[in-house]
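Missing here: one protein chain of the complex. Every other protein chain is in place.
So that you can tell them apart, the chains are marked A, B and C in the order they are listed, and the count of residues begins at 1 in each.
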Amino acid sequence: MCPEPIPTGVALSRERLLEAYRTMRRIRSFEEKLQELVLAGKMAGFLHLYVGEEAVATGVCMHLDSRDWVTSTHRGHGHCIAKGVGVAGMMAELFGRATGLCKGKGGSMHIADMDHGMLGANGIVGAGIPLATGAALTAKVKRSGGVGVAFFGDGASNQGQFHESLNMAQNWKLPALYVVENNGWGEFTPTGFVVPVADIAERARSYAMNALIADGMDFFDVFEKAAEAIARARRGDGPTLLECKTYRFSGHYVGDTLAYRSKEEAEHWKQRRDPLERFEHRVVEAGLLSSDALRSADGEVAAQIASAVAAAEAAPLPDPTSVTSDVYVNG
Amino acid sequence: MCPEPIPTGVALSRERLLEAYRTMRRIRSFEEKLQELVLAGKMAGFLHLYVGEEAVATGVCMHLDSRDWVTSTHRGHGHCIAKGVGVAGMMAELFGRATGLCKGKGGSMHIADMDHGMLGANGIVGAGIPLATGAALTAKVKRSGGVGVAFFGDGASNQGQFHESLNMAQNWKLPALYVVENNGWGEFTPTGFVVPVADIAERARSYAMNALIADGMDFFDVFEKAAEAIARARRGDGPTLLECKTYRFSGHYVGDTLAYRSKEEAEHWKQRRDPLERFEHRVVEAGLLSSDALRSADGEVAAQIASAVAAAEAAPLPDPTSVTSDVYVNG
Amino acid sequence: MSRLLSTGQAINEALAIAMETDPDVILLGEDLVGGGTREVEGTDEMGGVLGTTKGLEKRFPGRVLDTPISEMGILGTAVGAAATGLRPVAELMFMDFLGVCLDPLLNQAAKLRYMFGGKARVPLTVRTVCGAGMRAAAQHSQSLYWMTAGIPGLKTVIPSNPAEAKGLLLAAIRDDDPVVFCEAKGVLMQRGEVPEGDFTIAIGRANVVRTGADVTLVGFGATVSVALAAADALAKEGTHAEVIDLRSVAPLDEETILSSLEKTGRLVVVDESTPRCSIASDVAALCVDRGFDFLNAPVRRITAPHSPVPFAAILEDAFRPDAARVIAAVREMG
Partner (left out) sequence: MSRLLSTGQAINEALAIAMETDPDVILLGEDLVGGGTREVEGTDEMGGVLGTTKGLEKRFPGRVLDTPISEMGILGTAVGAAATGLRPVAELMFMDFLGVCLDPLLNQAAKLRYMFGGKARVPLTVRTVCGAGMRAAAQHSQSLYWMTAGIPGLKTVIPSNPAEAKGLLLAAIRDDDPVVFCEAKGVLMQRGEVPEGDFTIAIGRANVVRTGADVTLVGFGATVSVALAAADALAKEGTHAEVIDLRSVAPLDEETILSSLEKTGRLVVVDESTPRCSIASDVAALCVDRGFDFLNAPVRRITAPHSPVPFAAILEDAFRPDAARVIAAVREMG
């Protein structure tokens, strides 16, 4: 396979390329570790893994900083990591420890980090979309220069909240970015069964909104399209719907038998489109990063995750009486 | 002003033309009577009048029969009348009498007649849309040949229920028709402030749905476009979004001061686009109906409405103990 | 100094003070300004369907936002804005419309702080109109405060007169938790003395509006006047009722209710909502739990029936709890 060229619009330093790779690898390794822990009975809860979709969160979030907010979904670990949330706090949360990011109260579907502009995973499909719209409204009213970014799935584009939020954002020209991660499936149902248009980006027309489509398995393509959309938002020119075509390598949740999906389909994506492999192939061929540098990044990430697991396992459980705290600000 | 030609696709008998006129006139006169009654303090409740929009309900419902269902909105009297609901039962309902269509329990915003395929006005903007979708589902499952028709406003097209219903209808190729009555306003806010596209019909693209636009002030244009859409639905070829450009001559509700809207705008529509006048002008010029025939229809309608008012005023009030009946089927 | 104002005017005043004193306060909702063509000669803003927000856009340009008819979007956006630094006041035109926008309250505003381990604040206020009495029928007349009161993480308040409306609304806006502020139609139509200037009424504290030793009447929102009317009538028969205005239905001021019950031994709660899973049931359940030792008689709940709200005046009047039913309940207690 010939190496695909890196888009000319993307000029990233060695440092930044390594950062992109490290983020994608961190997501991948984090998720793989979770799968192992759940199957071994060491971790409870419903976990939805982001494996295969790493380029999307990474390509978008590399443009974001402390002014910006992201909202996420049930499949939220990747967005957290890409937005800079630490894996130690995340791991402790998933283990239900007092040291977890949410003191063990949130778990995978509600993991959040207000200090890193991460306004939460969300267990309600579509519910993160208006939250990000609200973050964009704050940015606009306060003239912070920030952007509100909602990540959500193809399935979520069938929710009323999608429709209402995008319409409002366009009316108000909010600095918002709507990233639809079209991974071809909503639970066990293929997207084509429930979305009668080929491109979800088409839906932006209902709001006269700017739309872009990216190859969600290609960090560079996502990075480039997101750059355009975010610059537009920061300039005050309004929101964008960015569709990233992607695929989830694993089941809908850890434990999913995958009986509904053909092995061939999954193998095709894994063998041909793996975003980490594609990234590596291209940066190495282009002489931008060495394999050695990447392998040593892999090692760092692995160590980081191993230590997150060890720390989480050693951390204290929450005090049962804390079940009634944090309901209100005072008490 | 030269008479506009009647579309060649519309070949209606004298009988049917008179029926169309009578329906439009019945709606107009009914609404004007209500306005008079409310302002005179003889009738209570929130009344939203359909004056100016008569051609829409009439042009669509002339294609419907007893297999078909319509759902409506807060502005529902016109849809009732066009679907064949009797004005006597309607008037009694609006007077809150025991003889009303809904025994005085529904009132203007909930007027309904299951015997005439009228599944209710609706006080919740957008809520009639999935109800009509459900009626279309029944028609499909039971192979009744029927169609489910939802009438709703431009404002309702900003509701999540619009989005979710149209998407489902297209996925299932339901025999449904979605008629958006774009009258330029949602309460006191111009449509352009909250709908960023010029044509709401554009929104059909989000679902790869068939879309049509009609001049909602022209009976013939609505009739022709609705014919196409309903034939399509009955053939099993799926739903259509039909946008009718129209205007409400009166306020949002009876009592509205109309301070928010310029008099010139309203006068323009009333003077130039009145659907009854345009209809009359054309059928008379074309020699299809005589002015005399129309004036005698006016007289019949006026008498019918006067007798509906007299009967309603004389009718008994509901028994106060009936407040707790009809909550459940048994009791 | 106080003047006679309508509840709507008191609310307008509270909104202006909140916006004046905190630049983070914004308003959003349908037709809050209205009259989008107000640049057009001869047209004007409307200031909401009831005129409550009139003039605010002119005073605070860019901070009063007209929205599409998209309640889920409005409340969801408001939650996001609240969590990221604004202090939004969202308007839900009628409380019945909770049907189309419950999620931002139920699953977002109420839970973000808890789910995030105490690390978020959602200083959101939702203003909404509830209650029967305007011939607006089943979908524009419900008293659904029991739904929001039952959701942990939310607070729900309901003033019974214009002054309370002003003080409670200012408190709600400044509260760091999400608060649902209910404007009962029966109260919106009232006028009353309203103090000038900036003041708040504490959320979570009931108000004893009339003292008496024979029976406790608990009301809130529009039923406070019903309870007071009953108390007047009962006084003439020599029965002295203590009347409590809950002001806040969540949190519930249990202590004020219990200490009145301790004194009177008898209690009637008047609630204009339907009976099941109601504030009335909670008050009665409190009495038979923590107040058991004080009870000398059954606790009666005077509520609407378990029915939708009917349209016809004669039916709607039969639907609404009135003083006659309260008086009869007290008399029956002997």
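Keep in mind that, in the parts below, a residue touches a chain if its C-beta (ideal position, glycine included) is under 8 Å from a C-beta of that chain, and two chains touch if they have at least 3 such contacts.
This is a predicted model, so every value here is computed, not measured.
Novice: Of the residues listed, C:16, C:40, C:297 or C:313, which one is in contact with the missing chain?
Specialist: Only one listed residue reaches the unshown chain, and that is C:297.
Novice: Where the complex has a chain not shown, which of A:18, A:37, A:81 or A:125 is the residue touching it?
Specialist: If we include the chain that is not displayed, A:125 is the one touching it.
Novice: Among A:66, A:189, A:291 or A:307, which residue is in contact with the omitted chain in the full complex?
Specialist: Looking across A:66, A:189, A:291 or A:307, the contact with the absent chain belongs to A:189.
Novice: Hey, which of A:29, A:72, A:159 or A:183 is the one touching the hidden chain?
Specialist: A:159
Novice: Return the single residue from B:124, B:180 or B:242 that touches the missing chain.
Specialist: From the options B:124, B:180 or B:242, the contact with the absent chain belongs to B:124.
Novice: Footprint of the hidden chain on chain C, which residues?
Specialist: Looking at chain C, the ones touching the missing chain are residues 72, 96, 98-100, 102-107, 110-111, 114-115, 137-139, 146-147, 149-153, 250, 252, 274, 276-282, 284-285, 287-290, 292, 295, 297-301, 305-308, 310.
Novice: For chain B, which residues reach the chain that was dropped from this view?
Specialist: 69, 71, 100-106, 110, 112-115, 119-120, 122-124, 127, 129-139, 141-142, 148, 160-161, 163-165, 167-168, 171-172, 325-330
Novice: For chain A, enumerate the residues touching the unshown chain of the complex.
Specialist: 44-46, 93, 96-97, 100, 102, 104-110, 122-127, 155-156, 158-161, 186-190, 192-195, 259-263, 265, 317-318, 320-324, 327
Keep this in mind: only the chains that are shown with their structure count from here on.
Novice: Select the chain at the greatest separation from chain B, using centres from the mean of Cα atoms.
Specialist: Most distant chain from chain B: A.
Novice: Per-chain Cα mean versus the mean over all protein Cα atoms: which chain has them closest together?
Specialist: Going by the distance between chain centres and the overall C-alpha centre, it is C.
Novice: At what distance in angstrom does the C-alpha mean of chain C lie from that of chain B?
Specialist: Chain centres of chain B and chain C, defined by C-alpha means, are spaced 36 Å apart.
Novice: At least two partner chains per residue is the criterion; list those residues in chain C.
Specialist: Within chain C, the residues that touch at least two other chains are 67-68, 70, 72-73.
Novice: Using the touch rule from the top of the page, what residues of chain B touch 2 or more other chains?
Specialist: 158-161, 193-195
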